[in-house]
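A quick write-up on the structure given underneath.
Every protein chain of the complex appears in place save one, which is left out.
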Amino acid sequence: MDWLANSIMNQRGAARGKVGTTHHLTEAKQGRYHYTMGPYSDPVLHVQPGDRIVVETRDAFEGVIKTEQDMPSKLCRMPFLNPQNGPIMIEGAEKGDAVAVYIESMKPRGDNPRGTCAMIPEFGALTGTYFTATLNDPLPEKVRKIDLDEKGVYWSKRVTLPYRPHIGTLSLSPEIDSINSLTPDNHGGNMDLPDMGPGSITYLPVRSPGGRLFIGDAHACQGDGEVCGVAVEYPTVTTIRVDLIKGYTIEWPRLEKEDFIMAIGSTRPLEDAARIAYRELVRWMAADYDFDQWDAYMILSQCGMVRLGNFVDPKYTVGAGIRKHYLAPES
Amino acid sequence: MDWLANSIMNQRGAARGKVGTTHHLTEAKQGRYHYTMGPYSDPVLHVQPGDRIVVETRDAFEGVIKTEQDMPSKLCRMPFLNPQNGPIMIEGAEKGDAVAVYIESMKPRGDNPRGTCAMIPEFGALTGTYFTATLNDPLPEKVRKIDLDEKGVYWSKRVTLPYRPHIGTLSLSPEIDSINSLTPDNHGGNMDLPDMGPGSITYLPVRSPGGRLFIGDAHACQGDGEVCGVAVEYPTVTTIRVDLIKGYTIEWPRLEKEDFIMAIGSTRPLEDAARIAYRELVRWMAADYDFDQWDAYMILSQCGMVRLGNFVDPKYTVGAGIRKHYLAPES
Amino acid sequence: MDWLANSIMNQRGAARGKVGTTHHLTEAKQGRYHYTMGPYSDPVLHVQPGDRIVVETRDAFEGVIKTEQDMPSKLCRMPFLNPQNGPIMIEGAEKGDAVAVYIESMKPRGDNPRGTCAMIPEFGALTGTYFTATLNDPLPEKVRKIDLDEKGVYWSKRVTLPYRPHIGTLSLSPEIDSINSLTPDNHGGNMDLPDMGPGSITYLPVRSPGGRLFIGDAHACQGDGEVCGVAVEYPTVTTIRVDLIKGYTIEWPRLEKEDFIMAIGSTRPLEDAARIAYRELVRWMAADYDFDQWDAYMILSQCGMVRLGNFVDPKYTVGAGIRKHYLAPES
Partner (left out) sequence: MDWLANSIMNQRGAARGKVGTTHHLTEAKQGRYHYTMGPYSDPVLHVQPGDRIVVETRDAFEGVIKTEQDMPSKLCRMPFLNPQNGPIMIEGAEKGDAVAVYIESMKPRGDNPRGTCAMIPEFGALTGTYFTATLNDPLPEKVRKIDLDEKGVYWSKRVTLPYRPHIGTLSLSPEIDSINSLTPDNHGGNMDLPDMGPGSITYLPVRSPGGRLFIGDAHACQGDGEVCGVAVEYPTVTTIRVDLIKGYTIEWPRLEKEDFIMAIGSTRPLEDAARIAYRELVRWMAADYDFDQWDAYMILSQCGMVRLGNFVDPKYTVGAGIRKHYLAPES
């Protein structure tokens, strides 16, 4: 727990690491889930910096895919995919601040097979899509229902995957836009970063009063890039703690874990997402860790870590990180 | 006027070419202009199919750039750029319909120098930007104020440009998203197509009740791609006529002029925008002009016309068109 | 012929517009055609600046597609596609010079149906390809044989296309690379620009002694982008005149016609090809036409012309041009 005490959140957040009230955002309390993240929806919860929130997330298909015969193209209707809990208002959050979201735990909800994966027509990386528009016939539509628990994800007789839970979609509100929950951008959104699991802190830029936190899209595991377009989607009880860092103005989401920091960029083409992430990281190292920017740039060329979140959404997500031990001051 | 009588608008629109009431959407009536296009703003006008609307558009800088010493980086504040008139509700428009917008005329408003061009830091095609993120110093910020009238755009002693007015930003509302006025997508938006001027009809997909029409961003002229990021921006009196085509379900905007039809795609990278536009055009030729899709695909490889709208916005816009005489049935 | 007298070729070329010897590069003289353009092949011809060359080009399928039953996937074998005449050595050409290629005329050769179009598996813009790798089934393979003459291209009973001949592939040699004839780059190559027809001058950078000119891939017509991947391919007698401009160092190919000049860029993604083309044009205007570079940049934003060559090859080609009357000095 040492690293948490030294994290940006605990060092600079209003709560200074002190845990406040615990709130329960159950399905009932949430009521209607949201499919767009912006300043126009009604808050479901108001919290203080330091508060803990226990959230009942729905899976990205909102639970309608119950068997391997349930086809998304029949049962889901765009753009009503990827339901989000929220918006949660953080007391005191104003444009120019950052909200920190520490994920404490993610536990599966509901009966097995709780996990859902699918091949959805014209969605995914290895198929023509709505944007990479081709005249090819779509790939076959397929659904997989998967048993999973906190010990593993039982894909098939042959393959068992590790339980590596994380949050696919985490956002504050843009200033004036309202963006569907399939799309990531500088407000966060559907980033699909496997690093964003228990033990991670995500920093999001506040652009709307109260921040307006949205959360959803839990994955029991996911590979780099989420290549078929779908992870092992499942409903959870996710426990987070939020804090507010006044005057910490960031352009794009950032992530901190025990051993590394990571800047996150989302756009297309993929190289631009990587450029955003690395530029933010260079600037972060210069601003907060006393590196000359050119030295930071050349060092990252030697030890930068890249994580491909997804390259299947309307925008693609890349994280660029550096291990903390390289950030230590000269001893 | 013959072609207009035979246009899709007049043939299939509810008004069948009959001109209805004329409405005046003055600055005063508009009141607050909009910087995001979505379902959450209050209508300023309700019209019937066939009605004419005389709109007082503001320039993309909302008139704050009055001299060549007025710097956008000082006087404009993102995302409050590119003010839009609207939303205008079209009676009877429902999801699955299309709204047709015929531009009758565009006349300059206000005193000269009415036109504004600028180089804005980290904006434009030949510079690092917010998305193509680089560490280079930005280009110098520059402003040009330009005299213009309906006879010409008086750029400099050396160069006079033709007056080729068109609307840069034209939208209906997305279903649940609200998208800033700098970004084009399948709802229309900031497409910056020089073809979208007087004598053109744009077809936009209805996704929200009433359609919710937004219009703004007039250009006195613009080159393909709007390479520096800014056209000759100016305030106008723009006269449009709108119609409603029930059950004409289109995915992306379309444009019709006297001698060609054009499908429009907006995304990144640029090849995907071109793919969208051409796929829509192939499908359009198959659905409405009795072409076999593979024949359409191969014919477009011989006579398809591509217009690059812009490649400077958060998403890029490409139009793919074909001259009408190729669409004539076998004689 | 006035414009030609004032062209860069005639003003600055070693021959100063004087026409030299006429050479005949027949099929027999050519012998083996080439599928890669580089410094390693044996010259077939040596010419002087100002000389005229009458070239018998083969079609891109090297004539093996004789009926609509002849499938490219059976009869063609990568990388042996798009046969090129050459290399032709231009006396005196050295690294740092430019070679000008003026196309005088292009006449069809052989019996009708001389024209060939095809849909080739995993080739074209609206399909998954070798590079935009998808798991979709390929589009159906299709061949069209087309009658054509200098009056028209007789596509079908319904559609007659204009005869708009142009050269798809025109190159000098790279310095050390040898690049297959399907790929365009800064040496020229498979640019597929419909403007590159009779009455055009193309300027190519010399990087290898003698320049080593390659030419082939005639199209009887082609739409912007060559969307299905194939134009109306046909064999020709193409008559060109070449000149040498000593010390005219250019990075990318350039094109001049009666009424405009155009810079050409080839790479992926498509926006980068457009960036290259426009940057070259800005620099060209600054170097040769006495424009301030920022003024040139902003003027092109108002009147720049973009031509999409193709977006189907391993690299995509964009031309960015400006009409000559904007280049006139202040009067």
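In this document, chain identifiers A, B and C correspond to the written order of the chains, with residue numbering beginning at 1 in each.
One rule holds in what follows: a residue touches a chain if its C-beta (ideal position, glycine included) is under 8 Å from a C-beta of that chain, and two chains touch if they have at least 3 such contacts.
Bear in mind that the values here come from a model prediction, so they are computed numbers and not experimental data.
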Which residue from C:I261, C:V282 or C:I322 sits in contact with the chain not drawn here? C:V282
In the full complex, which of A:A133, A:I176 or A:A231 touches the chain missing from this view? A:A231
For chain B, enumerate the residues touching the unshown chain of the complex. 126-128, 132-139, 269
For chain A, which residues lie in contact with the unshown chain of the complex? 117, 119, 124-126, 139-140, 142, 144, 153, 155-159, 161, 221-232, 268-271, 274-275, 278-279, 282, 294-295, 297-306, 308, 311, 316, 320, 326, 328-330
By the contact definition given up top, give the residues of chain C that touch the hidden chain. 35-36, 38, 40, 79, 130-135, 175-180, 265, 267-269, 272, 275-276, 278-280, 282, 293, 297, 314
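By our rule, only the chains that are shown with their structure count from here on.
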Suppose a student superposes the Cα atoms of chain A on chain C; what rotation angle should they report, nearest 5 degrees? 180
What whole-number Å value describes the gap between the mean CA coordinates of chain B and chain C? 33
Inter-chain centre distance, chain A versus chain C - centres from mean C-alpha coordinates, in Å: 47
If you look at chain B, which of its residues touch at least two other chains? 268-269, 275, 278-279, 282, 297
